[in-house]
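Heads up, one of the protein chains got dropped from this complex, but the rest are sitting where they should.
So, subunit A:
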Amino acid sequence: MSVTVSWQRDHIRAVIRLHKDKPGALLPVLHAIQHEIGYIPDNVVPLIAEEMRLTRAEIHGVISFYHHFRSHPTGRHVVEICRAEACQATGCRQLEQHAKNTLGIDFEQTTPCGSVTLEPVYCLGNCATGPSIRIGNQIYGRVTSDRFDALMDTCRDSMQEAG
């Protein structure tokens, strides 16, 4: 991210203001920020606190409670592997091992090239055609090791295009 801090502050302030007057606005605000920046940086928390008249502790408490919210940047692609029962029954544990081995990272880590962050997820609602994974907003079913490798290749390709 090469944006300047002051620009970010004003922009994020605007994002917060767009949502903060809804009843129970904190989750929509956090979603919007994570959508903009890719995660919720620590130095955004005081801004939210000020705009929404909440304490920083309250906001930290909420961010840390939910698995979806992150306080750290991710790679260009977030790859979530379903670990829940229906996918277990179709071999997600082996897929998980394959992913960790070939990417050389564990869950919650990012490949050194910065292309892929691996995360666990518990059910994508695609349980009749598992194992299932999610990359960004796209869900994939019947993911064999080969299909996984092919998908990772496209993640790397788009990395090069972008970079």
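What we mean here is this: a residue touches a chain if its C-beta (ideal position, glycine included) is under 8 Å from a C-beta of that chain, and two chains touch if they have at least 3 such contacts; residues count from 1.
Basically, contacts and distances are computed from a predicted model.
A chain of the complex is left out here; the name its UniProt entry carries, from "Dihydroorotate dehydrogenase", "(2Fe-2S)-binding protein", "YceI family protein" or "NADH-quinone oxidoreductase subunit F", is "NADH-quinone oxidoreductase subunit F". Summary of contacts with the chain left out: across A:I16, A:V45 or A:C87, the touching residue is A:C87. Touch with the chain that is not drawn comes from one residue among A:A49, A:I105 or A:C127, which is A:C127.
Those residues of subunit A that touch the chain absent from the view are 23-28, 30-31, 58, 61-62, 65-69, 84-90, 121-130, 132, 134, 137-142.
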